[in-house]
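Missing here is one protein chain; the remaining ones are kept as they sit in the complex.
Residue numbering begins at 1 within each chain, and the chains themselves are lettered A and B in the order written.
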Amino acid sequence: MNSDPSKPMVELRAVSKRYGDLLAVRDVSLTVRRGEFLTLLGPSGCGKTTLLRMLAGFETPDAGCVLIDAEDVTALPPNRRDVNQVFQSYALFPHLTVEKNIAFGLQMKRLPKAEIAAKVRHAIDLVALQGKEAAMPATLSGGQKQRVALARAIVCEPKVLLLDEPLSALDAKLRGQMQIELKNLQRTLGITFVFVTHAQDEALTMSDRIAVLHRGAIEQLGTADEIYHRPKTRFVAEFIGQANMMTASVRNREGADALLAIGGEFTLRAHVAAIPATAQSVTISIRAEKIQICGDGAAAENSFAAEIEDVLFRGEMLQLTVRTPDGLRFAVVIANTGGARKPHQVGNRVRCVIHRSDIVVVDS
Amino acid sequence: MNDATTPTRTRPFFGMALVNRLCGWWTALVLAFLYLPLALLIAYSFNASRLNVVWEGFTVRWYREMLANEPLIRALKNSVLIAGVTTILSVVIGTTGAWLLHSYRYRFRRLWEALVFVPIAVPEVIMGIGLLILFTAVAPGINGFLDSAFGAANETRFALGFVTTIIAHVTFCFPLVLVAVQARLADLDPAMEEAALDLGATPLVAFWRVIVPCIMPAIISGALMAFTLSMDEVLVTYFVCGPESKTLPLEIYDNVRKGLNPMLNAISAVFVAATAILVVIAERIRRIGR
Partner (left out) sequence: MQAAHATAARVGGRRPGLVGWLLLCPMLLWLAAFVVVPTLILAYASFTRADEDTGFPIYRGGLTFENYRRIVLDDDGHFLRTEQEEITTVDRDGTERVTGTHATTVIAAPYLRVFGSSLLYAGITTVLCVFVGYPMAWYIGRANERTRNRLLMLVMIPFWTGFLIRTYAWITILATDGLLNGLLQYTHAITQPFGMLYTPGAVVLGLVYSYLPFMILPIYGSVEKLDHTLVEAALDLGAGPLATFRKIILPLTRPGIAAGVLLVFVPAVGMYAISSLMGGGRTPMIGDVIQNQFFTGRDWPFGCALGITLVAMFVAAFAILAKFRSSVTGSDHAFRAR
């Protein structure tokens, strides 16, 4: 870690990868900063795993190049790259004990025995596996295997740690706990993490930045906050959280605001600095939880009357479907404060309010 | 399985239970059919009477006769030597072949894989005559070459014998090892090799230190299968073995043709016991790896 700290740790320059007819990765450029926790997020088949495998060296891009710590490693085989991976299946060597699994990478580097022993002990402490040194992988629980895989990778002190959906095999509760542990570990060690997942909660919880991938290309790169609140594309808005996607025509502009007509008569006022001045029609996204329900009160700005068509009980929240007199439907998520009194029932007439800055215009 | 006509028709689960029970009895019957002849064979190997159904007392005379039978002991030594060499060659060819076919996308891979199955699928008599005719066709050429290379002093001649027998045995044994190892590799997590490479191992080190230990149970059980088959084989061996490399099964075959003989019971008993031990060991090892 004695290189120039201002340079990025990982850099992908216009990489593409094709499998037969399938263009798995198309012209992706991406930089990962030193010590950053970057997540590649997307549905299966979006190219995120292929990108990770290119970083590890298991795949060679058809075009473009891969730089790690400012060194071009495009043609370097995986065993000569200073990166390590935590595999989705953990890939623990079944014939070796926990200790020997962790020591494997250090033995390959031909470090002195005493040094290996010290480092392995430290790694075991770090992942809290004391007492399991001599256990065989088959006897471990899922969470313990996960820790061994993690220890085996970080003990080599890689420049970049690659994690390929490492939490997907764990149950929900353990997964939540491991998310926090992983994030803490990354902060303590200061290693650059590149994390691949299809689960948005993992991405939003742990990442410094998230790259949302779709059909082999990056749709949006940004912090969790940006990705969530300011989705740039329709895909990002739909993939993360729950959003109402609508097509609106621009009626008239008043400075930074515009009046948007949805369907026929239904209009909303939106803060639309981002809309190109010439656009006639735009796609807008309104997050389900940003629509407020306020009884059947007085008309505020951007408020409209609607009838509750459906109520789903989701535990800490309620998911409603409301319908305007024009026939427009909105999905609305509100905190479930109900209990004994049930204010929201099918057939109730309510008033919905949307703040104008919560209407986001996306590329369609 | 035709108990559907019984009144249990309206209670299908009971019907299936009955089917399973009938199958259980049937299994017991078939096992009796499989083992009764072998049990009798072994029992009568200890019978003092020569060729009589009546038990006339316990004896190990036939075993002593067997051990004193010189051609038989020579044949046993030949068989062990041939099976040993065959096993080593089969393991080397079969394991590397399985690994290569598993990990590389060769051009015409399906053709190569089909070719491996030919020695398993072809009737033994065809394989026997094919190899016999090959060996006799190339023998004059090879001997001519040997003579011209080593001159008049040459005494090495190519003829049917140990070399041809081992070649034949390897040809039908290594596909067994290959198939066993390939099945194991198919179950192996592909990330296993990648993890080793990722941790800095070269492909060769990854193969030796990670892949081979992972597939070791399959290699061992494949090796035991190869050894057993080589020890038992008659049909192909009959064609390709020379007088000095006569194997144990061929010696037994000649004896069986001469008629009943309690010494043959003794040999058979030893064979059954040895095979049973090998099969049990092979199974244990195969299961440990699971």
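One rule holds for everything that comes next: a contact is a pair of C-beta atoms (placed from the backbone, for glycine too) under 8 Å apart; a residue touches a chain by one contact, two chains touch by 3 or more.
What you see is a predicted model, and the numbers here were worked out from it, not measured in a lab.
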Check: Looking at B:Pro123, B:Gly151 or B:Pro243, which residue reaches the missing chain?
Finding: B:Pro123
Item checked: Per the touch definition above, residue among B:Leu132, B:Leu146 or B:Ile285 touching the missing chain -> B:Leu132
Check: Which residue numbers on chain B touch the omitted chain?
Finding: 1-4, 9, 12-13, 15-16, 18-20, 22-24, 26-27, 30-31, 33-35, 37-38, 40-41, 44, 51-54, 93, 96-97, 100-106, 112, 115-116, 118-119, 121-134, 136-137, 167-168, 170-171, 174, 190, 193-194, 197, 202-204, 225, 228-229, 231-235, 238-239, 249, 252-253, 256-257, 259-260, 264-265, 268, 271-272, 275-276, 278-280, 283, 287
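Here is the rule we go by: only the chains that are shown with their structure count from here on.
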Next item on the list: Name, in rising order, each residue of chain B that touches chain A in their complex.
Entry: 189, 191-192, 194-203, 205-206, 209-210, 213-214, 216
Note to self: Quick check on the complex: what are the chain A residues that touch chain B?
What the structure shows: 56-58, 77-80, 83-85, 87-89, 91-95, 104-105, 108-109, 152-153, 156
